[in-house]
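Have a look at this one.
In this view, the complex is presented without one of its protein chains, the others remaining in place.
Now for chain A:
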Amino acid sequence: MSNPQQLRYSKEHEWLSAAEDGASTVGITEHAAGALGDVVYVQLPEVGADVTAGEPCGELESTKSVSDLYAPVTGEITEVNQDVVDDPSLVNTAPFEGGWLFKVKVSGEPDDLLSADEYTAFTEN
């Protein structure tokens, strides 16, 4: 499993892209998707909602459990991925691509976001 170099990562296992047209894309990592098992339900924040870094902003439900989805940064939601709401298995099959969750206009970043190599080391511990 390899974590894309161009992304940054939270210790809650979300990934964050560099801003494009003012908004960053957020998803969960392949490591997190693997730990959850088959995702069957995704609840995402609404467009326009303000989210706060490190706080829950939605939930991911798998066969065996439900997990909070944490915002990796502070900001305003500009778009959510309706495809993943309709077909939550995208989180498992393409966590870094078609399984992205939402886009956020970042207004604040925590100082503990990880690089790909740091996140890989973090998950191997």
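One rule holds for everything that comes next: a contact is a pair of C-beta atoms (placed from the backbone, for glycine too) under 8 Å apart; a residue touches a chain by one contact, two chains touch by 3 or more; residues count from 1.
By definition in this document, contacts and distances are computed from a predicted model.
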As a check of understanding, state which of "Aspartyl/glutamyl-tRNA(Asn/Gln) amidotransferase subunit C", "Aminomethyltransferase", "Branched-chain amino acid ABC transporter permease" or "Ferredoxin" is the UniProt name of the chain not shown.
"Aminomethyltransferase"
Contact with the hidden chain (one of A:Q5, A:T63 or A:N125)
A:T63
Identified contact with the non-displayed chain, of A:D38, A:E55, A:D83 or A:E97
A:D38
For chain A, residues touching the missing partner are 34-35, 37-38, 40-41, 43, 61, 63-64, 66, 92
